[in-house]
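Next up is a structure, given as structure tokens.
The other protein chains are all here in position, but one chain of the complex has been omitted.
Naming follows writing order (A, B, C, D and E), and every chain is counted from residue 1.
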């Protein structure tokens, strides 16, 4: 605890951004609840293709 | 707001059904809460292989 | 299948909007995949207090 | 009802473990709520690559 | 890992069924992946009021 589920565009993810996101989000939990909570933080990062991400009724476009 | 997460069989999805699902689900939000809410609606469509979708203890079969 | 998880502001929900949202979202599935899919559609509506919904780093405010 | 969403390492999943997990988790629901609930149980199994699963700020490693 | 998110009718939940569901679902993971995985299993049980659970376009009724 806590469990963090992150959904974002698949094309924004690579080995580097995944590791950075996991590290920074976990630090954020530690800043609020302390290092003990950070050690116990689980994060699942889920990439969603832009075609499958709707914003205002339209699939996500390249410029978003 | 709102955020809608849709899980369904991967094999039901293609560029056409994804776009139609995003458009129609967003319209449905607009019908209930008005056009402002529709513009602010995010939708993530997630395809799940039938093997990984259980119904009554069995993986989803082709005829469902 | 499909399973639709809808998260939105708790204060937008009452018996009427819940029923309307369930009906209209299910119709939207039927429009795209046919009546058989609509009959098999499950929807879970989850209310989130504005204090617990962040947009751009700030909790949701009354005017959103 | 119920709907069970299971997230675990992608590399732990194959046709056999998927079917066994669906069967056993559904049996568990039946043990608690009876066979009627088990028949109505939906399960979505989602594989997450270790790189995208954070534990204590680090991506999941091979020995976890 | 794994993380299991269970959504079911709020009125099916009490201290007893929550503990039994957590125990039995975790055992099911252990049966498939071994005791090490069971020890590492996190489960979040989420109660949904019947009014907010749609099946085939209608809110969940008392006889389901």
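By definition in this document, contacts are C-beta pairs under 8 Å (C-beta built on N, C-alpha and C of every residue); 3 or more make two chains touch, one makes a residue touch a chain.
Note that this is a predicted model, so its numbers are computed, not measured.
Asks: Which parts of chain A face the unshown chain closely enough to count as touching?
Replies: 1-9, 12, 17, 20-21, 24-25, 27-29, 31-33, 37, 40, 53, 55, 60, 64
Asks: Write the list of chain C residues that the hidden chain touches.
Replies: 7, 46, 48, 51-59
Asks: In the whole complex, what residues of chain E lie against the chain that is missing from view?
Replies: Residues touching the hidden chain, for chain E, are 4-5, 13, 15, 18-19, 21-23, 25-27, 38-47.
Please note the rule applied: only the chains that are shown with their structure count from here on.
Asks: Suppose you list every residue number at the chain D-chain E interface; are over half of them used by both chains (same) or under half (different)?
Replies: same
Asks: Matching B-D on over half of contact pairs, by residue number: which of C-D, D-E or A-D?
Replies: A-D
Asks: Take the average of all CA coordinates in chain A, do the same for chain E, and state the distance between these two points in whole angstrom.
Replies: 24
Asks: Two-or-more-chain contact residues of chain E, please, as numbers and ranges.
Replies: If we look for residues of chain E contacting two or more partner chains, we find 1, 3, 7, 53, 55.
Asks: Determine the shape of the graph in which chains are vertices and touching pairs are edges (line, ring, star, complete, other).
Replies: Graph shape here is other: it fits none of the named patterns.
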